[in-house]
Every structure is written in C-alpha cells, then in structure tokens.
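All protein chains but one are shown in place.
We just call them A, B, C, D and E in the order they show up, numbering each chain from 1.
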Amino acid sequence: MKILTINPNASEIFNELLRNKTSIYALPSTNIKVVSPKSAPQVIEGIYDEALSIKSTIETFIDLEKDFDAFIIACFSDHLATYAIREITRKPVLGIAEASIYLACMLGEKFSIITTNDRWGPLLKEAVRKYGVETKCASIRTVGISISDLEERDNKNVKKAIENEATIALCKDGAEVICLGCAGMSRFDKELNKKLGVPVLDGFVCAIKLLEIFHQYGLTHSKINTYSKPLYKELTNLQSKFSKVYKKSKKK
Amino acid sequence: MKILTINPNASEIFNELLRNKTSIYALPSTNIKVVSPKSAPQVIEGIYDEALSIKSTIETFIDLEKDFDAFIIACFSDHLATYAIREITRKPVLGIAEASIYLACMLGEKFSIITTNDRWGPLLKEAVRKYGVETKCASIRTVGISISDLEERDNKNVKKAIENEATIALCKDGAEVICLGCAGMSRFDKELNKKLGVPVLDGFVCAIKLLEIFHQYGLTHSKINTYSKPLYKELTNLQSKFSKVYKKSKKK
Amino acid sequence: MKILTINPNASEIFNELLRNKTSIYALPSTNIKVVSPKSAPQVIEGIYDEALSIKSTIETFIDLEKDFDAFIIACFSDHLATYAIREITRKPVLGIAEASIYLACMLGEKFSIITTNDRWGPLLKEAVRKYGVETKCASIRTVGISISDLEERDNKNVKKAIENEATIALCKDGAEVICLGCAGMSRFDKELNKKLGVPVLDGFVCAIKLLEIFHQYGLTHSKINTYSKPLYKELTNLQSKFSKVYKKSKKK
Amino acid sequence: MKILTINPNASEIFNELLRNKTSIYALPSTNIKVVSPKSAPQVIEGIYDEALSIKSTIETFIDLEKDFDAFIIACFSDHLATYAIREITRKPVLGIAEASIYLACMLGEKFSIITTNDRWGPLLKEAVRKYGVETKCASIRTVGISISDLEERDNKNVKKAIENEATIALCKDGAEVICLGCAGMSRFDKELNKKLGVPVLDGFVCAIKLLEIFHQYGLTHSKINTYSKPLYKELTNLQSKFSKVYKKSKKK
Amino acid sequence: MKILTINPNASEIFNELLRNKTSIYALPSTNIKVVSPKSAPQVIEGIYDEALSIKSTIETFIDLEKDFDAFIIACFSDHLATYAIREITRKPVLGIAEASIYLACMLGEKFSIITTNDRWGPLLKEAVRKYGVETKCASIRTVGISISDLEERDNKNVKKAIENEATIALCKDGAEVICLGCAGMSRFDKELNKKLGVPVLDGFVCAIKLLEIFHQYGLTHSKINTYSKPLYKELTNLQSKFSKVYKKSKKK
Partner (left out) sequence: MKILTINPNASEIFNELLRNKTSIYALPSTNIKVVSPKSAPQVIEGIYDEALSIKSTIETFIDLEKDFDAFIIACFSDHLATYAIREITRKPVLGIAEASIYLACMLGEKFSIITTNDRWGPLLKEAVRKYGVETKCASIRTVGISISDLEERDNKNVKKAIENEATIALCKDGAEVICLGCAGMSRFDKELNKKLGVPVLDGFVCAIKLLEIFHQYGLTHSKINTYSKPLYKELTNLQSKFSKVYKKSKKK
C-alpha cells in the first residue's frame, strides 16, 4: 500500500526524522512518502500556526490523492485538515495524536502526553476531549522546549527532559503509558521505553501501523454523516481544484 | 466603538441580513462593518468549507484590525479563525455561536439549537462541548434545509420549519431557550419569540451586545496561556503580513 | 432602565461598595438602587445564613417589583431567592456569581474563583456545577479571610491576599480569568486586572451589564417550564402578599 | 431513638399519610413525630413554594431539636433546610429524596423517579446531580397530577397513573428500581412493588430506616467543612433563637 | 434474619476480625455466619487474586443459600461474584465497598477511601465509577502496607499509617468522610472516628446494617434486567449444582 504523509509544517528536518522511522516499522509492502505543503510555518505551536497550514495541507492532499491509498497528517494536534480531508475522500486519513492516543488506551489504564511547551497544553486537552477519552488521560506535560529547539538542541538534553516529565507522569499523575506529543520527539520512543519500562508511543509509527491494518481489513472512515461529501457550492477566488471535490450532483 | 464583523463565507445576501440587524440592536455609539473575506465558499456547511475560509478570514482581520475595537466571526460554528485571531490580537473576538449559547444558559435551564441540515449536527455538538455546557444543551435540531436554500426559499416556509423543530425541542427535549443556528435564520428571532413564548436568540445580536459590554467594562480575552502571542517563526510561501503579527522578540 | 439590586445580607458597608461601582460602569440611562432585606444576617457565609435571608429577599422583591425593570441578587452564591423570584416574575433576575462565571467562560479557556473562606468552597463548586461549566473552572481558591473581616481589614492586605491566590490559580491551576467571589472584593477588579494581566471580573458589574443588554435586546427568562408561574395554593401563617403572586386561575 | 419528621408543607393529610407509614416499618424502639412548620404553603411544587417554607422549617428544628436524636425533612426535593440544619447540629438529618435515591442505587443498575407534574422535573434532575448519581438515573417521569390532587383524587386513578409511568420507565428508559417522588404517593409502595415486580421505594421509610442504622452504628454528618458550624454574626430583625445556634466563640 | 458473609479470601484471621464486629453492631435478631470459600488465595490484592476466588465464592453461596436471608461478599473490591450471585438469587447480596460508599455519600460532601497498597488504586477508582459516584470521591489513598502485613503488623503502626493518609485526604483532597478500604482495617473505625472527628466507615458493618433494613422494609435487588435469571445452558466439566440455578424453562 502507499501512504502519503503530510507534515503540515515546513521543516525538512522533521520530514527526515519521519522518513527514518518508516524504514524501521512499516511493512515491506508499505510505501511511504513524506511531504510538506507548499506554504506553511516552519513549526506549528498553536492555532494561528495551524490555521496558516490548513488550506495548503488540503491542497497537497488534492494534488496527490490519486497516487495513494491512505494519508497521515503528521502534526501532533487535532489538525483541522484531517477532518476537512475526510469529508472529500473515501480513503482513510489519520492524525498522529489520535493514532497514538487510542493505542495507548489499550496498553494501560491511563496515558500521559509529553509535549514541547505550554502553548500545546490547552490544544491537547481539547484533542483528548474530542477523542472522547478524557478519563484515560492522566496528564499533559510539557518539557518547556520550543519545537524549533527540538531541531537544534543536543539530543541527550532533550531526551533527559522528556524522561524527567514522563517519570513524574508515571509516579505522580498515575500514567502507565507515554505518548510523545511532537514529531520532533518521535526518535526517542524505544530508548525511553527501555529506560522507563512502560510503552512509549510515537504517533507517526502508530498511524502507519493502523493504516496498514485498515488496509488489510478493508476499513475506511464512515461517510454517513460527519464525513459525508459536502454539497457543491461556488468558491470565490479559490482555485478550481478546490471545487472539483464537491458532490457532483449540484443542488438546484 | 467600532466592530468589524467578518462573515467567513462569500454570501452578500447574508451580509445584508446581518447589516439589517445592526441598526436595530446596536447602541447608537456602536459602528459595525460587515465584510466577507476575499476568498471563501458561498456558504459554509462542514469542516471542508470552513477550512477554505480560515486563512482569508485571518487575512481580512490582519488587514483591517487597526481600525476596529472588537471583532465578530459571523459563522454559527466554532470557527477556527476565532481562536487563531485571539492569539494575535489584544482586542476581543467573539463567534456568534458562543455568544448566543452562553446568553442562553442564563435565560433558562436548557437551550436547543435549531440549524439547517445534518452536516451541522456533529459540528455543533462539538462546539457545545468545547464551550463546556453540554449539560445545558437539550438538543441540536435541523430543519433539513441547506444554507443556500435559506437565501432563496420563501421566508414563510423557512420560518414554519424552524418553528416546528423549535416546538419539538421545547416539548420533547426539555429546551427552554432557542438559539438560531445560522446567520440566515437570524431575521426570525423576534417573530419566533412571540410565537413560541420563549427567548429566541440570534447569535449575531448576542455577539454585538456582548462586545459592547466588554468595551464598557474594559474586558478582552486573557493572553496568559491559550491566547498568548505565538513566537516568531519563518513562513514559507506566505505573505509577510502573516509573520508581522508574531511576537517581536525573535528567539535565537 | 431601572435595576433593583437586593444584597441579601444586612451589611450597609457592602451596599455602599456596590453603589460605588454602579456610577462607573452602568450606562447613563441605567438607574440602580441597592437595598438589603428587612431581616437578614450581617454577612452570608454558608447555607444557614443564606436560608435566613431567602424569605425576606423575596419579600423585598415583591414589595418593589413594580418600580423596576430587572433585578440583581447580589450575593456570590447560587442564592435560592434568584430561582424563587424567577418563578413569580416575567422580568429578568440575575445572580452575581452566574453573571461573572458565564462572562469568564468567554474570555479564556478556564477561570478560577477567589473567595473568602473554606465555608464557600463546596457552595461555589455546587454553583459551578449547576451552571453547567465545571470543565471551564480551574479552581476555587480561598484567601482565608472571613467576610466580616473584608469590611474591616486594611485594603492593602486583603488585596495582597487575593493577588496571591489568583497568582497560584493562574500559574498552577491553569486559570486564565479570575472571578472575584465576594461582593466585598469587588472594588479590586481593575487594580488586580492590571497587576495580573488577565481579566478580573466583579460579578456585580457583570450582572448590571448583562441586564442592560437583556433590556436592549428584549430578553427575559424563559417561563416555559422551570420558571413557570406556580399554581395557587393556600399559605398558612404567611402574609397575603406572598399568595398574590401565584397563578390567578385557581385549580379546582 | 426519637426521630422528628418535619414535613415542610402545611398539609395535615400528608402528615397523616406519613404517620401511617411509621407504624409499619419503624423499629419498635423508634419513636417518630411528624409536624409541619408554623408557616408554610399547603403543598410545595417548585422553588418559590420551597423558599417560603425554609425559615420556618429551620425554626421548627431549633425549637424541637433537644428532644430528638435525628431528623427527616419530608419533602421529595433537595430541600435547602436540610443543609442549613446540618450546619447547626451534630445530629443526623436526611431528606427523603436523598434517602430513597441512594438505596435505589444499591438495588438495581438504574432507577427512575415518578413524581407529580412537570414543575418537579428540573428540580429533581438537579437533586440527582447534586447527589452525584446522574449515571444511575434512568429518567424522571411525571404523572401530570398536581400535588393537591394527590390528596383528593381517587386512590385507584392515582395508582394507575403511577403504574403507567413506572412501566414506561422500566421498559423504555432502562430503570430497574422505582422511587416514588412525592410523600403523597408513598402509600402505594408495596402494591406497586407487587404489580411491577421491582423494588418501589418510599423515601420516608428509607429515611427512617437509614437514620435507625446511623443511630445504631453511631454515625452523623461530617462537621469538618461543608457542614461546619457557621461563625457568629449579627442578625437584623430575626428572633434571637436563630443566632443562638452560631459558633459560640465570637470572632473579634 | 440470617446473613451469610463470604470472605472471598482464605484468611481465618480476617474472618475473626469480621466476627468480632458482628457482635457489636448487628441487631440481636440478626444472626451472622462468616466463611471463606473452599479454595481461595490467602489475601486478594488485584484482579488475578480475585479471579481465583470467584467460582468458589459462588459455589459457597449455592451450597449455603437456602439457610440464609441475605449475603455479604466481604472483599473491599467490586467483586464479580456479587453480580454473578445476584443473577441467580432473589435474596439481597451486598459488597462491603458498595455499602460503605453509598452511606458515605449521605454523611458528607465527599469521601475518601484509605486502602492498603497501590495495586488497589485503579480497582477502587473503577468501583467508584461503577457505583456512579465519582464526583463524590475526593481521593483513594494507600498506606503502602500489603494486606498480609495488616494481619501481622503492630496495630498501632497500622492505625497511625491510616490516620496519616486520612488526614491528608481531609485537609488536602477535600474529603469529609473516610471509608476504610480493607476488611483488615475495619477494627479501627471508631478509634479513628474519634481522632479525626469525621465519620469513619467499616464496609462490613455498613453492609450488615443495610441488609437489616432491606429485610425490614422487604427490599431485594431488582430482577428485571441486569440481575434477571440466566437462561439454561449446558455446562462442560462443571458440577451439576452450577446448572441447577439456571432458569428452569429450558429454551428449545
């Protein structure tokens, strides 16, 4: 199967980190491409940044949809493009937060998310609520490192900071599983798993593996209501490709 | 005070409906301008449509911010631009759903939202959850009329359809207050209020009145965490105006 | 418009504090009278005190209703008289806790209430639950000063104590907006707003402003169920004025 | 032990119904007195009625406390006097709604309350929420008979109406236990139990039995926080007996 | 009445502790027998231990049912045998956790459970959720003593450890009532009650007293749905006594 991963920010470093992961955990028969949209902020750390990336993330999807079987939106937020794209396709689309959170629910009584800085706290709390699993979330903890720093800082320091917060989550908050809340942290999953002795999930790997089993079992998102195709409507000053995805039978 | 209302869709008919309302309920000292963004779908009835309107709604805000004291995002969804804009301004910004829902909470034990078609059901349920008032929401009911039809159909038919659903909400679902869940329905508030004998709220009027009292009492959104200014970051292929709103002190 | 404010306790000092506020924030066309009921405890800090003030608060309302357009019950509890009065009038009635809590919900992701002493904790938790916004409440914090002390103590000390608790609420509990949980604290709203850099709400001002917009938009409480007029019934050993407010058509 | 039952309304018919119950289910060593307060409405069906009965219910308690070991507030609401009295005594005080609801929780997966008319719906929903057992409440159903009618109407008709609603609660709402939501219905508990084949609880009997076991096991309400004794304060125009119950050590 | 107490573990020391309690608090007319099942772990501290005790606890019930009026499953978990037995009997069956938790709800705004070690935390959290009273539970605290140690350790040390945790629950977590979360702690109820000044409940006494009033008021579990008798089915390699309790009318 062929999976398109859209990393909604413009960081080529992040794209490389993601690509490294695919060779380890994807099935041999799974082919994964990682791209950034044409226009995007360097990193995403809040709603404004996310908002700037939404339209071009959708555009990237529209341009490339026909060559792929499934799609990952590789931002650890409840990125709105995920939902917009589900409306206009019959192929499965997963976000990396969602993927790791639901797997975490099966691996322990409670999970915690370790993420970058405080800007992410309310957004992730909202995501957990939207996925309907608030009672399974022990805490959302931040290491106080901005996402841009994740690219630059010494690996060892970053890993230590994550380990510290994860340890507090396990000992004080009652977490039993850790979700790494940023694509930039994903490279540490197995090392931390060994150190902490609990499952440590990289949402990108989770999304790949879930899309593989969706493919094998023939699953895709329900199109009956929430993700049903939107009715045709005129678009002012938007490229025609954006209106081609509407339901063909125009209402009169 | 001067309020800028951004109707995130491109419907000039809706803009006119909104403008009619301002003359009746705004204070004489309140000056209200209603605009659509440069690029937008004709109507918004789902996440995909909303997604296409977000960046240009933000752009409209950035272009016009300096001339206004407060802002209304006039789409009866939990429109993401509302939150993105709150991050980059110190002036108050309200959505029309939020405004009518919180006022409804004060006017009766429970409220119902009457909206257009089923596409809106899950979105509004999500909005109610986000505002934290699920236990006050008796139901979300749809009249089965697409938003485009609201523009064209005979007023009397539309009003009758809303009245019918509102009556079920009051008698069967336990609602005591009605929120009109679409700018296109807003002209019926007072007629329905008389017919039904309960408060019927137009979110646009609610937003105007709330912004007026925010102004008088000197209130604006908290900037301490969720809506704090995003840190500077490079933007790839985005106009420079979008990066000017970032926090000036660039991180090194 | 004319607003009657009933402060359910007997503290003339509190009444003066309230009167000071009205001149600053009410519209010029709004006329506000502040009274205490004939019989009441000096301050209210628990259910017993509240219970002693209910009947006379209602009586004050019945005696003065005809001269006013709207009513404030100026105790920062979910004072039962508010609900009793809503049943017997068609004019709007607001409590000051309710007014500030719903406005707070619109100004930040979460709010905290800073109140006097521990007696108020469970009562306010209950109020927040009743208003249906538990998920928006970061914490209820007490300064450990009895209400009577608020009257007597040095302003500076009291303000410092409030500031301390508010700071903890903002930094540790995740609050983004502060509600001052006692009429005796209300004078500090703007000073604390400046110091803390977040919205600080005085429930009395909030109630005035909300009643003003209810008036302008023609809103009052729904009378359809919860606040419908009670049926006539005989009253044993109660003054006749209490039975005059019942629904006239006596059931046979 | 000696239990004082205060029926907060003035209906001597209700008092008689209650007295009939005591002889059947109370232990021989339990002595129960049933009284109404000096001033009260004939029946209570809403907050206004309840509000008029609170002060005199408390007064009745203060006048008679010393002769009794435990107290029942015999109104099937979350009557505020219950909480006020708990603050000023060290003896146990139970409401009849609370008593039957917690016992119902132990006897089946879910319970329903069958009560008189729609005025009671929101009040009981609130009570269930306050007791913290919303997830155990299948429904609150009303027979559409005012409380006054319960006194006068033919027993058979009333019983049939309760049976009908209870049957719907069991078959459609998923209830497994029935709580009779009005002292005026309490006489039907055992007959309905036989007809419906499920536990049918009279809150008054439940309260008696629970107070008996509180007595035998030496239990009373916690005085540590919510029900701690209120501090002394001056009372304006209230009889001195109301201030005698305050905490003796006057604050200076 | 005759109550059979099945302590699902094999600790004769625990059985003795339980027997000591019955003589103090049971009515003279109540006869209580305490037994362990034939096969069981020495103590129960987790699901595995509980799982090993379930079948033999049911077997003990089946063997002895006819001689008793009511049954206690004396393990402070939400022991599955309680529910299994309710399906096959018309006589009341109570667990000791459930009994103390619901009584605690009536004695204060919130309760805490003090139990042995961390293995119990998630199980009790789950039990509290199942009983539907999460909002009444302030905390579940552990003394860090394994159950086996409760048998052997110096009484004074154990009591001190419980007192410490209970004090934190009262001062920091907002508890107002304490439930002793282990049969091995039950002997300390009254001493701790005196020391702490709040109700301290032993679940075994609570269960006895509740079953006594069920008996006096003629109550037993609803058999309408959750606890309805299971249909006959063949049992492979299970003693015939286990199939005799099925609904007689075999389905064809």
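Everything that follows uses one rule, which is that a contact is a pair of C-beta atoms (placed from the backbone, for glycine too) under 8 Å apart; a residue touches a chain by one contact, two chains touch by 3 or more.
Values in this document were obtained by computation on a predicted structure and should not be read as measured data.
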Exercise. Tell me which residue among E:A40, E:I114 or E:V177 touches the hidden chain in the full complex.
Key: E:A40
Exercise. Check the options A:I73, A:I140 or A:L170 and report the residue that touches the missing chain.
Key: A:L170
Self-check item: Absent chain, residues of chain E that touch it
Solution: 10, 36, 38-43, 45-52, 54-56, 58, 80-81, 83-85, 87-88, 118-119, 121-122, 126, 129-130, 146, 148, 225-226, 228, 230-231, 233-238, 242, 245, 251
Self-check item: For chain A, the residues touching the chain missing from this view
Solution: 25, 27, 92, 94, 98-99, 102-103, 105-109, 131-136, 170, 174, 176-177, 190, 193, 197-199, 201, 205-206, 209-210, 212-213, 216-227
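By definition in this document, only the chains that are shown with their structure count from here on.
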Quiz item: In terms of residue numbering, is the interface formed by chain C and chain D classified as same (over half shared) or different (under half shared)?
Solution: same
Exercise. Starting from the mean Cα coordinates of chain A and chain E, work out the distance between those two points in Å.
Key: 45
Self-check item: Between chain A and chain B, centroid-to-centroid distance (C-alpha), Å
Solution: 28
Practice problem: Scan chain C for residues touching two or more other chains and write them down. | Solution: 109, 121-122, 135, 174, 225-226
